[in-house]
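One protein chain is absent from this view; the other protein chains keep their places.
So that you can tell them apart, the chains are marked A and B in the order they are listed, and the count of residues begins at 1 in each.
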Amino acid sequence: MTDVVTLRDLHKSFGPLKVLDGISLTARAGETIAIIGASGSGKSTMLRCIPLLEVPERGDITIGDETIRMNTARGGRAPADSAQVNRLRGQLGFVFQSFNLWAHMTVLENVIEAPVHVHKRPRNEVVDEAMALLEKVGLAEKCEAYPAHLSGGQQQRAAIARALAMRPKALLFDEPTSALDPELVGEVLGVIKGLAEEGRTMLIVTHEMGFAAEVASRAIFLHAGRIEEEGSPRQIFAEPTSDRTRQFIRRYLERA
Amino acid sequence: MQAYFSLIGFGPQGWGAQLAWATLMTLSVSVAAFATGTVFGVAGAWAKLSGGPVLRGLADAYTTVLRGIPDLLVIYLFYFGGSALLTRLGTLMGHDGFLGLNGFVVGMLAIGVVSGAYQTEVMRAAYLAIPRGEIEAARAVGMGRALMLRRIVAPRGLRIALPGLGNVWQQVLKESALISVTGMVELLRQIHIAAGSTRLPFDFYATGAALFLLLTTITSLLFRGAERRTQRHERAR
Partner (left out) sequence: MDLAFLGETLLRLASAIPTTLELAFVSVSIGLALALLLALLRASSVIGAACVRAYVFVFRGSPLLVQIFLIYYGLGQFDAVRESFLWPFLRRPWWCAILALALNTAAYGSEIIRGGLAAVPAGSIEAGRVAGMSRFTLYRRIVLPLALRQALPAYGSEIIIMVKSTSLASIITITELTGTARQIVSDSFRAIEVFVCAGLIYLAINFVLTRAVLLLERTLTPHARGVPR
């Protein structure tokens, strides 16, 4: 199997706060990886390092077979070639907790924006593909609506269509349902589940343990910026070897 | 009443033609000044948002100073100061005597730099009001700086800035009356001339006020319309 995303020994601090403390992880084609962990354990930071929304102080990020080149300048570490970063970002789809749709564009315009203006693909072709994607996430009839006129669940499904329109090698989800009202969570999880069944490569940060157990091929428990435990979802949820993982799972089950 | 209308009308004794021309001058110098201000505003906002400490300091000084001194003083500075510089320059190049600056140019520049200070603040605030997540989404899909500016920041920011820019425009339109001190025949200067020559100052100044009201009202309706058209995505249906 080919490796789609590879992280090697990532370290990241915010000021004095060490957030990532040596993270290594490989996502192979077709894998769905669930990333769980307590709030503040560094899940978002790790995910955001992949498209370099955060720049790690140490470690390498490889998308496909291309490693992002970095420069260590006096002020810190920075990407050596911003064109390369933008090109690699164009091969990923990122879905944010708070959707982050562009408010001045309709749903369809949001979806076609990057393929047309970043990938420079012909508009007609992109529109057809975008409509098919909106159909798939159940939003075809809302294609002319502005984000402000949609429910949270609809906005997040539109954001997923936007990410899919990138024809991404991997999809990255950062707590895609955490900003949603409980009754809207299901519709978004349903869409993501469908994507997992298609065999897409996905990394999903989530607190929805039942969902993670159902769709993930692998689960990762993050604690204090390190991967505390890694394994099949069944193993992580049913028979964790680490005390910390066990505690986390128990506390989650008590709350639920 | 009839006497009044023949006075401001387009008949042989009427001042209508002059007033219409002067109104046009007021509008054009205002548009020119506002556009000049937009150039300064974009540069100022850019300097404040992404410049180094030196540029930021300069931009801060610019907005503080130009919003802290009277517009009239800025006009005098450009008019008399500019002419003094020009005369000195002329002398150097072998030209004798006084060189004056054109009132239109002075007005455009003076009111332009002042309005630029206000536009700087409007645009800076508009940029900061764009939700960070939308910028981040643009970065995440691989947009470079220029593309992001063109596709996301400029259209999104402009919509947010529109009401503020509308206020600055109103201010520019009203401040343009100050250009009359340079002798340029815009609306107020023309009113002044007519008031003097007819000895009917009240009639003419009231007419001048009414014409300015007309201009501010019509243009504010235009701005309001533009806001409504571009901001339909903000409001719930």
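A few comments on the model shown:
The rule we apply is simple: contacts are C-beta pairs under 8 Å (C-beta built on N, C-alpha and C of every residue); 3 or more make two chains touch, one makes a residue touch a chain.
Remember, predicted model here, so these are calculated numbers, not experimental data.
Displayed chains that the missing chain touches over the full complex: B (touch as defined at the top). Touching the chain that is not shown, out of B:Ile8, B:Ala22, B:Ile152 or B:Leu188: B:Leu188 (per the contact rule at the top). Summary of contacts with the chain left out: across B:Trp21, B:Phe80 or B:Phe223, the touching residue is B:Phe80. Touching the missing chain, out of B:Ser50, B:Thr91, B:Ser197 or B:Thr217, is residue B:Thr217. Considering the whole complex, the residue from B:Gly11, B:Gly57, B:Pro201 or B:Gly225 that touches the absent chain is B:Pro201.
Against the chain not displayed here, subunit B makes contact via residues 64-65, 68-73, 76-77, 80-81, 83-85, 170, 174-178, 180-181, 188, 191-192, 195, 199-203, 205-206, 208-209, 212-213, 216-217.
The working rule: only the chains that are shown with their structure count from here on.
Work out the mean CA point of subunit A and of subunit B, and you get 47 Å between them. Subunit A meets subunit B in the complex at residues 51, 53, 82-83, 85-90, 92, 94, 96, 98-106, 113-114, 117-118, 146-149, 162, 166. Subunit B meets subunit A in the complex at residues 131, 133-134, 136-144, 147, 151-152, 155-156, 159, 230, 232-237.
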